[in-house]
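Just one protein chain is left out here, and the rest sit where they should.
Here the chain labels run A, B and C in written order, and each chain numbers its own residues starting at 1.
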Amino acid sequence: MTTYKIYWATWGVLLLITLGMIAAGGALTGKLLLVSLLLAMGVKAALIGGTFMHLRSEQLSLILIVTLGLLLVGAILFAGIAADAVRVLRLSGDGG
Amino acid sequence: MAELANPVHQPSSFLRRYIFSQDHKVIGIQYLITAMFMGIVGGLLAMLMRIQLAWPGQNMPLLSKLFPDGMAGGVMKPEFYLSLITMHGTIMIFFVVSLALVGGFGNFLIPLQIGARDMAFPFLNMLSFWTIVPGCLIMMGSFFVEGGAAASGWTAYPPLSAVRSAVPGSNWGQTWWIVGMALFIISFTMGGLNFVTTILDQRTKGMSMMRMPLVVWALFIASVIGLLTFPALLAAAILLLFDRHFGTSFYLPSGLYFGNHLLPNKGGTPLLWQHLFWFLGHPEVYVLILPALGITLDLLPVFTRKPVFGYRMTIYCLYAIAILSMIVWGHHMYVSGMSPYVGEFFAIGTLSITLPSTIIGVNMIASLWGGSLRFPAPMLFVIGVIVFFGTGGFGGLFLGNATSDIQLHDTYFVVGHFHLMIGGITLLAAFAAVYYWFPKMFGRMMSDRLAKLHFWLTFPTFYALFLVMHYQGLAGMPRRYYAFDKYEFLSGMVKSQVHISLVAFVLGAAQFIFLFNFFWSIFRGAKAEPNPWNAATLEWTTASPPPHGNWGEELPEVHRWPYDYSVPGAASDCTPQTVPPGIAPVAM
Amino acid sequence: MENRASYRVAGKCLAITVWLIGLGVIASGSRRWLPSLASEHGAGIDVMIRFTMAAAGAMILTGHMVLGFFLWRFGSQNKISFRLASHRMERAWSVAAVLVMAVVAEGGVLVLGMPVWAKVFASAAPSSALTVEVTTEQFAWNVRYAGPDGKFGRTSPQLISLDNPLGVDPKDDSAKDDIVDLNIIHVVVNRPVKVRLRSKDVIHSFFLPNLRVKQDSMPGMTIDLWFVPNKTGTFELACAELCGFGHYEMRGILIVMTPEDFEKWLLEKKNG
Partner (left out) sequence: MEITAAAQPANWDGGVSPFGIGWSKLMMWLFIVSDGLVFAGFLAIYGFIRLASPDWPDRSRMFHLDFIALMTFTLISSSATMATAVAAAREGNRKTVLRFLLLTVLGGCAFLGMQAYEWTGLIREGAGLGSNPWGAPLFGACFFVLTGFHGSHVLSGVIVLAMTAVRSRMGMARAEGVELAGLYWHFVDLVWVFIFTLFYLI
């Protein structure tokens, strides 16, 4: 069972973070809540990707392909359309 | 780590050898022939459109028999014309050019040019072909659905595509269109996965990345772009399907009034679809044009007997185009209500993509400098590609720049520009590739005389036809119009529609010369030896057509880059990649 | 494969064709294709298009001349006269090409394009503008003027009916003096026009070729655009975004009048 300890340790940390995120929902508000939740989400994603999926023990080029491929393209897509979402809201209805 | 690979056993039954074959060469040829068939379908749709545009009100009794509901009473109905536009665009972009270049030559060439026995996952590769075939059937079948084929353009902007009563084609035809597109995306993803994994993982000994031919580089970058951007359209198409059938309103705002009743939808906006569609749309056109540029740059050294100009620069430009192509999609939406500040960002981004494209253009022309040029059929078409790139490319300057796009958006200028680029360059490069690799595919040569006739009937007509469209666009002629007799400001340009249609019929007829030449030469063409063009890349070191495992017992070992032509001190003016450095100095 | 004579002829034919294409593009490109100009900001757009035509024409011409020369000169060589460019030369040629294109393309955008784009799209209409609300529907342009009180009546989609195409709320008092018209827009010469573009069903596009104006009307949004017509006369209004089977016949008219005629027309319309 010793070799599996790393997975169950990660499992424990993930649960703590999840409970922390829900608790944060009540305690913090506004921008601080948003940032802390995003950070916690990033840590959980890194944990799952790193230890469970053994991404940590892969070559750097593969890590870059996976992380950049997913995060960068998703971020570009959202950044490109976010400005228009606000504009649609502002100009909806009789607006102008 | 890899024991000497014994050649995979040859499947015996006819079914597994030709129909459900897992051999990348057979799959490549299957893709190519499917692309040719769909090319005929797409071309006929274009001919119908040209007939309508040249003689709008004319009564065509013959055609009304062929299309009873679309052309009832001999005169084409506007909604049938819109179905023709939509399906001509969709079929040509996704089911002809993508199939011929990425599917056909990608499958046939990649393992042969990097020294692999087959694709990494042959079963998935076969599955990708057999996913596209139902896609083609569904696209063609959508003409016979109630209301006709989809009629909201190949861009399928909602609410025209989302509201079932907006145009007859959006009743059922649009759903079939979405299903056909979803099948295409799944097939392209399966193919793309195979290409990228094979290129990264299955190269033979000595074939480093910087020794790969430019065709393989272009297909690699095109597959990467496709893998990264197609999912956005898959998500958007699924939501369009939900909007059309399950009552959601992702793209439908409140207050839509159709056929004098108010739709209950609330909350969405069509701008969301435009963003997601064009996030794929623009990279998709690079997925189509990069393999064509790769083929051109790979064929130039063979017919000039000298290395390509700027091998490294071209590879850096392919990377630059791949990255830039994902941040420029907004130039399709300058006047669509998108925020003008975002428009400025996209204008600057779009015109920065002209820089790597210019470098590739200069490399193509400079590769001719000082060479000893020969002009068999493939070289004619390669020169055609350079001319199209040299003219069509500059259309992008007008449309990428937001200010001039105000006047030229959605006019025939756009139609002329993209036909020269992803229509012309891909078509000529595909013809060059077929004439060049036909001996490797079937072991016979295609007739050079027919090829010359085909070239001199295709190149000038295609060029003249779509150059005139640029001027129609400058005159303000809007796109996707069923007829032009309603506007005075266009009265001067109506005559040009007739000229264009006549030229288009010549162009259409010329393609049957190619088809005859292709199928006739499979059985009757002159026997070809393994290396008819005396080229240096790996596929010419094996028999033609290559055996099942591409090479016999021993995989070739690569010692030099693919363009060692006229190496000083070498015996012949072409030194294949497998020649060890001892015999002729490796000039890299 | 080695019939040298036919290659020499093919090389020369190709070279001539390429030269002819180059000259043909320049000759046909230099004619006047753009519709006659009738708006202030249109001049900026025309300058941008003409600059790009000239620059692209120059590059197309040089490209084709060089390509034709290479085909002519090296078509008949049976031994190569130049083999491998050094990396330095490759980089030099690439940098040269990039510099020329950067000046033409990016330079054109930043120097000529952006000021016009900022004025047309990114700036609000001047207060002296005549406000016209254009609501597009499948295959017609509903035009509405605010009338003397200067305010548009409230509209709601529920009230849309055959005789009330815009769904104007009758109880709203500022709606009483609104003037509604179909497919014809009356504006005053040299006075800014602010168009409030809306759509009832699908995406259309408000396209005035002579005034270099084009803006898609997005259902669910009210998009403002403004321009200054500087020539009197009637100009055609076309739809430039696929909107259904009537897309090709959605013709409207923009009548640019002198201020007096406009006042006369307004009076006639109000009590006519």
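FYI, a contact is a pair of C-beta atoms (placed from the backbone, for glycine too) under 8 Å apart; a residue touches a chain by one contact, two chains touch by 3 or more.
Keep in mind that this is a model prediction, so the values were computed, not measured.
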>> Given that one chain is not shown, what are the shown chains it touches?
In response: A, B
> Among B:Val102, B:Met140, B:Leu214 or B:Ala236, which residue is in contact with the omitted chain in the full complex?
Replying inline: B:Ala236
> Quick one: which of B:Thr34, B:Thr269 or B:Asn401 touches the chain that's been left out?
Replying inline: B:Thr269
>> Out of B:Gly28, B:Pro122 or B:Pro301, which residue would touch the omitted chain in the full complex?
In response: B:Pro122
> Which parts of subunit A are in contact with the chain that was left out?
Replying inline: 3-4, 7-8, 10-11, 14-15, 18-19, 21-22, 25-26, 33-34, 37-38, 40-41, 44-45, 48-49, 51-53, 58-59, 61-62, 65-66, 69-70, 73-74, 77-78, 81-82, 84-86, 88-89
> So that we can see where the missing chain sits, which residues of subunit B does it touch?
Replying inline: 1-5, 8, 115-118, 120-123, 189, 192-194, 196-198, 200-207, 227-228, 230-232, 234-236, 238-239, 242, 246-250, 254, 264-269, 272, 275-276, 555
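Going forward, only the chains that are shown with their structure count from here on.
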> In whole angstrom, what separates the CA-based centres of subunit A and subunit C?
Replying inline: 42
>> Distance between subunit B and subunit C based on Cα centroids, please, to the nearest Å.
In response: 28
> Counting only residues that touch at least 2 other chains, which ones in subunit C make the list?
Replying inline: 220-221, 223
>> Where in subunit A do residues touch at least two different other chains?
In response: 88, 91-92
>> If we count contacts the way the header does, which residues on subunit B are in touch with subunit A in the complex?
In response: 228-229, 232, 253, 269, 271-272, 275-276, 279, 326-327, 329-330, 337-339, 341-342
> Okay, in this complex, where on subunit C does subunit A touch?
Replying inline: 152, 154-155, 196, 220-224
>> If we count contacts the way the header does, which residues on subunit A are in touch with subunit B in the complex?
In response: 69, 73, 76-77, 80-81, 83-84, 87-88, 91-92
